[in-house]
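Some notes on the structure that comes next.
Complex shown without one protein chain; remaining protein chains in place.
Here is subunit A:
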Amino acid sequence: MATVADPGTAVKRPPGAAPPVWNRRRREALAGYAFVAPDLLGLMMFVGLPMVLSLGVSLFSADGFGGYTYVGLANFRQMAEDTQLWQSVKVTLTYTVAFVPIGFVVSLGLALLVRDHFPGVGLVRTMFFLPHVISLVVVGIAWQFLLVDKQGAVATLLRPVGLGDTSFLGDPSLALGSLVAISIWFLMGYNMLILLGGLKDIPREYEEAAGIDGATAWQKFRHVIWPLLRPTSFFVLVNSVVGSVTGLQAFDLVYVLTQGGPAGSTSSVVFYIYQQAFTFNNYGYAAALTTVVVGFLVAATGTMFGLTKGGRFDAG
């Protein structure tokens, strides 16, 4: 280590001066702090501070014009009776429960399909990924156009099977399902790529050996690929859960496609918070809701890591 870095000066150092090793360490540490500082301060300012602030602001009633009145825990108490909030919790849970498993299975299926070479496989992979490149606003507008009632392309194509008059975005029982489907279409190529990265690291020999032993395709998948892919699968699933709950995809889509409607059927928690703040100027209540969501996320991720012994997607 650094103890042998500079034997020449170590001997000749003037009496009273700090040992060079110590000096060097200090210089390294100072450089380290200086290099990390801009990013660290930025994260504190724009991620850390807002999180702390939300806790503080949640104790106030804020009108958005700089007027703050201390209300104690009133904002938190309000949540219990807020039926719209509970409706939005239900929307978020439904979205997550539908999106995460279906999205995962679709992505894994695509990854297995394009894992090995066939003519044009590169182009096929690119085409699966393409929706993810487009912005969610464009995606939202495009699908709104395709799903226009009665006239839209989807309605026209589905008329022969009797679904020509179905309103995929206007029917409260269908709108959320449409959002889930569009989200999957948007994200499947991205998760497919991550899973492909994981599949690449599984040595071929394992599957070949299983094949020699007479394993079927399903058995190979079940007993070779699935266990070895577990860290990557875990990463994709955690990502999807966090993305669903925090509205990473759904927010833009909901904003463009449905504005939370019809009848609140697509108003997710983050969209509801957005509305409380920017439509109704209830900043204090919105901050209280933010605090609860952050607390929930911290607890959920902690639990998930505990249950899976660290998730093992960081350790080799």
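Points to keep in mind about this one:
Heads up, the rule we're going with is that a contact is a pair of C-beta atoms (placed from the backbone, for glycine too) under 8 Å apart; a residue touches a chain by one contact, two chains touch by 3 or more; residues count from 1.
As a working rule, contacts and distances are computed from a predicted model.
One subunit of the complex is not drawn; among "NADH-quinone oxidoreductase subunit H", "histidine kinase", "Carbohydrate ABC transporter permease" or "Cation:proton antiporter", its UniProt record names it "Carbohydrate ABC transporter permease". Contact with the chain that does not appear here is found for just one residue of A:Ala74, A:Val89, A:Ile102 or A:Leu146, A:Leu146.
From the options A:Leu93, A:Leu113, A:Leu174 or A:Ala210, the residue with contact to the chain not on display is A:Leu113.
In the complete complex, the residue from A:Val105, A:Met127, A:Leu163 or A:Ala209 that touches the missing chain is A:Met127. Residues of subunit A in touch with the missing chain: 25, 27-33, 35-36, 38-40, 42-43, 45-51, 53-54, 57, 110, 113-114, 116, 118-121, 123-124, 126-131, 133-138, 141-146, 148, 151-153, 156-157, 185, 189-190, 193-198, 200-201, 217, 231-232, 235-236, 242-243, 246-248, 251-252, 255-256, 270, 273-274, 277-278, 283, 286-287, 290, 293-294, 297-298, 301, 313-314, 316.
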